[in-house]
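Only one protein chain is missing from this complex, and each of the others stays in its spot.
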Amino acid sequence: MKCRQEFKLTEGKKERIGVYVCHCGGNISDYVDVKKVVEEIKKGEPNAIIVKDLMFDCADASQSEMIEDIKAQKLDRVVVAACSPKLHEATFRNMAKRADLNPYMLYHADIREQSSWAHEGDMEGATSKALAHVRAAIAYVKSAEPLEKIKSETTHSVLIIGGGIAGLRAAIDLSRMGVNVMLVERSPALGGHVAELGEIYPYYTSGPEIVKGLVDELKGRDNVAIYTNATVMSYSGYLGKFEVKVKVTHRQPGSEYSEITLHVGSIIVATGFDTYRPPKGEYGYGTVKGVVTLPDLVKALGDGSKELIYEGRRIREMAFIYCVGSRQKPPEDGGHANLYCSRYCCNAATSQALTIHRRFNNVKIYHLYRDMRTYGRNELMYEDAAKGGSIFIRFDEDHPPLVAEDGDRCRVTFWSSLIENQPVDILVDLVVLVTGMEPRQNEELNRTLSLPAGSDGFYKEIHPKLRPVETNITGVLISGTAQAPRDVRETLSSASAAAAKAASFVLKNELELDPFVAFVNPQACEAHQECIKECPYGAIELVEELGKKARVTSAKCKGCGACVAVCPTGAIQLKGYTNMEIKSMIEELAR
Amino acid sequence: MADKPIKSDPGFVDEVKALGGINVEACFNCGTCTAVCPLSSGASSFPRKMITYTQLGLKDKVLESPDLWLCNYCGECSKSCPREAAPAETMMALRRYAISQYAPPGFSSFSRMIYRSRAFAWISMILISLIPLVLMLGLHGPINSSSVLMFTFFPEHYIDYIGITLGVIILGVMLYGLGKMYYMTTRGMSGFQGEGHSANGIKWLQEFTKTLFKEVFIQKRLDQCNENSKGWRERLNSEWFTHMTIFWGFIGLLITTSLGFLIPSAISVPLTNGLYIPVTEPIRLLGTLSGLLLVYGATRAIINRVNKSEIYSSHTYFTDWAFLVLLLLAGLTGYSLEIAYYVNSPLLTYALLTVHLIVVFDLFVVAPFTKFAHALYRPLAIWVSRARQYIETT
Amino acid sequence: MSTHAFEPKILVFSTNIISDPGIDQAGMSHINYPSSSRILRVPCSSMIRPEFIIHAFESGFDAVFIAADGGDCPYLSDCSVRTARNVQRASEMMKENGIDQSRLRMAGICSVCSDAFAKGVKSLYDITKGLGPVRSEGHDRAS
Partner (left out) sequence: MTELPEEAYDVLVIGGGIAGMEAAIDLGDMGFKVALVEKEPTIGGKMLLLSKVFPTLDCASCISGTKTSTVSHHPNIRLLTYSEVAGIERVDSGFVARVTEKPRYVDASLCTSCGECEDACPIIVPNEFDFGLRGRKAIYIPFDTAVPKNAVLDLDNCIYCMQCERVCPADAINFLQVPKAHTLRVKAIILAVGFKLFQAEKKKDYHYGEYPNVLTSMQMDRVVAPTRPYNAVIRPSDGKEPQNVGYVLCTGSRDRTVGNPRCSQVCCMYSMKQAQLIMGSLPTADITLYYMDIRAYGKGFEEFYRQSRDMGVKFVRGKVGKIEQKPDSNLTVYYEDTEGSGGMRKADHDLMVLSVGLLPNTEVAGLFKNVKLDLDEIGWIRIMNETRSSVQTNIDGVFAAGCATGPKDIPDSVLEAGAAASQCAAYIRGASASITAHEVPAGI
């Protein structure tokens, strides 16, 4: 990583500051005595070469005037006191650029939203506040350093971990964008769980067909490398430059495996989910004959026979029990419980019911559910299943159904609040437990990547709405069911979204990041390592060569400054918000 | 959960569907039907719970519930059902089911068959009609073609004998049904059967008379269904009014006919001579007016059904038609008979008499299995339901 | 200095993305709050060093208001926890220096939480007014 940061030495030189106070056509000057502010600055600030009040700072003419001033007066620092920086900071930074002034040598002080408008009728108060803000801005630019966006070369390739539909979809997108893709799959075949599914409503297509469709799109693309039987061993580096070691097990006898090293700019984790396995005895699973899980049923439906037969038993009546392994009560005894809803199961179960109704005559299915969560248009599927011979009965968390053997059939006793919890017995040939999704048991990989997981055990994004595919490790992205339970379409969406983010990292050969990152003053650092503990992004490390000093990897730093607050010696600081800058601003604001 | 589990009958839904619960499976138990029902109250839950019972195959719960009969089939529920599950139809189908189940063993399957098979229904109607026809062909007296001698053609006491025999059978069937219904709807309810029964005797009687007056005589519940039509004009056009005309017309005719049986000397002697009864004679007048009401009501009801103007009449079964059509026919043939009699057209009179008697015969034979059955079951159900409420609140 | 003429100076730490827009919003809605407040923005409230807060009191501020990100922080989901911990540390330092700890307040201010901000600053203003200038406290005697 080459950081093109240049520090100009400004010591000994006299700052040449331009200050522009805006009237905003009266919006400011009605309650802030702009003329007085200008006079006070002129009086008290000898380094302010130019102090002007303008009707509209943001007007084109005013900007041109500022550019002229900067060039003619060789101004090296500018303060603009106007409206909220949210509105025009970018405008004035651009102006500075056009005047060949480093845009970070400009400070935009707010004297409208936070002065004139906030203190109407209090001209004195508003004026003194505005004046303080302008003085603080001057103090800031005095100690400001020119900053450049951090530029970093990136490797033009992305590693995708997991060859299920999420991994495949992300690979297609990236490959078509011209990004090199390396896909690592642990098992011998691609497709993950979807490859095992039968017909999926409402798509009217089977799992293997879905996988084939995606694999076909990848075939013949010369910038994609797929490694099956491969696992990630270790990784190092940062956004733009990750180095990942992968162990590939060979199919041919002889050499058992080989280890390869991949260099990638970003990593997409698409490792999928595990199906919930009910413990022995949960709703008679493993103890009552004829109690199976939904995936078992799906496999049994795959053979295309005319009659529904399961392990020699002709099925005429069956019961689905929902929320097995999902929406469980919080464990009092600290035992294992999945509190979350697995999202896909209601839809998956009703879809299988529809398949059964369509393929076999006169099969009755009792659906014992807690809330039917056939969201969106899946509601139609629920309706169709009901009309096709499915009976839906709601049961309460506190009264789960009981499953027992009854001759060669199963007897299910349930209590439904819809009929005042009177117990009802139904005799069925098969009980299907609609099992949910669980986070993939993948300890080795989790140790290697050290990605944070949420309370539900799935990988955690930084923010579900702002940064939905990014993790605490900049450049490592998550997608698909590794992040949360999802259906096929939603999984494809999140995979493509991760691909977009990865592409934005690696498409350009050079990454541009905001310059507001942490840096360490080695003289002051005493290796307390508080900052390392504080940083959630792993951007800080202790470097032995420098004599045990902390060092920041700018590409990993997000610029929150959490490390700044905890450093006992003040050695670690944030560019653009240095301790010096802040302290001098505080002093001016207090005047 | 100490209760013994109820057994579910997985075939019940199909049975109800065959009886007209056209879309019962579509229901997702949201309760809108109950919420909009003008008659549902905190104590009686329908139609939603009835539908849930049906979906779950809990037929005994259905038969045990008097609530089934509280419904007046106004159609509000079907109009507002978000799944278009037509709850009103299911309620209707469940009543058909109940009628068949309350009937004595042999009649039970007969009634199920006439609901389920249109062909069977037609054939049985024809066969039933053959009985009076054969009887008339075999028993009729001399045919006087010069002047109308009705009771020479078919002696009145024959009519009485046949009528009484038929009446006893029908009454038996109905009493059986009522008894079974009473048994099913009240079992498990303390205070109805076994101990404490007699203790509430007077209260029961009070409730019974209340029921009789409110629900049978003025049919307050049905009027509630038309709660939006408060003006007299609307009332006259309402279902309630149609129903009242049919009801009172029928009762009126029942009374006149019964009086004819009970005091034959008062009427039959002058009748034998044909022309001696003046139209103003009270019983005669009652008969005429009742007939008018009946013809009016039946016609209106049929028009409603033909127009399918309202949801409540948009799904109609053979048995629904049968009762209405027979009612109308009975009325029309009755009046035609009188006209033929007055214009002194002997052959026409004899023919119309035959037809009239066949229609009336049919009407009585099928009564326990058609919509007429509700005339017996509904008041009982309302009474039981009131009594239940009383028990629950005390 | 007579106490009734005393105008407490309040330093407000705001954050670029979350609370500063909230404070802007107060101005836009013309909700008034004490004009003796001064606003200093940082990227995230978790970067505020306790030392900054002490420095504020040393420089003459009578109170410090931390307009924290709360749960909306774009950098850290546990931003409030970290900020609160730092504020706690600052509070302890204030105690050591003999500064009344009620001069320091932290509140989560979202990007449209103008009411909460104005109320928070006003009540801090009132409290500080009762306490008198910071220079009258032990801190001055200690230094």
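When the chains are written out, they are named A, B and C in that same order, and each has its own residue count from 1.
Operating definition for what follows: a residue touches a chain if its C-beta (ideal position, glycine included) is under 8 Å from a C-beta of that chain, and two chains touch if they have at least 3 such contacts.
Bear in mind that the values here come from a model prediction, so they are computed numbers and not experimental data.
When the full complex is examined, the chain removed from view is found to touch A, B, C. Across A:262, A:321, A:393 or A:432, the residue that sits in touch with the chain not pictured is A:262.
Touch with the chain that is not drawn comes from one residue among A:40, A:120, A:405 or A:490, which is A:490.
The chain omitted from view is touched by exactly one of A:40, A:65, A:379 or A:541, namely A:379.
Only one of A:15, A:33, A:173 or A:534 touches the chain withheld from this view, namely A:173. Where chain C meets the missing chain, the touching residues are 17-18, 21, 25, 28-29, 71-72, 74, 110-116. Although one chain is hidden here, its contacts on chain A can still be listed: residues 24-27, 55-56, 58-60, 83, 86-87, 90, 156-157, 169, 172-178, 180, 182-183, 200, 203, 205, 209-210, 213-214, 217, 221-228, 260, 262, 326-327, 339-341, 343, 346, 371-380, 383, 394, 396, 417-418, 420, 454-456, 458, 463-466, 468-469, 483-485, 488-490, 492-501, 503-504, 507-508. Considering the complete assembly, chain B touches the hidden chain via residues 28-37, 40-45, 48-49, 79-84.
The rule is short, and it goes like this: only the chains that are shown with their structure count from here on.
Summarising the inter-chain contacts, the pair of chains with the most C-beta pairs in contact is A-C.
Shared interface positions of chain C, defined as residues touching 2 or more other chains, are absent. Taken residue by residue, chain A touches two or more other chains at no position, since every residue touches fewer. Contacts from chain A toward chain B in the complex involve residues 317, 364, 372, 382-383, 386-387, 389-394, 399, 413, 415-416, 418-419, 421-426.
Residues 1, 3-8, 10, 13, 23, 25-29, 49, 52-53, 55-58, 61, 83 of chain B are the ones that touch chain A when the two sit in their complex.
On the side of chain C, the complex with chain A involves touching residues 9, 11, 20-21, 23-28, 30-40, 42-44, 46-52, 55-56, 59-61, 73-77, 79, 82, 86.
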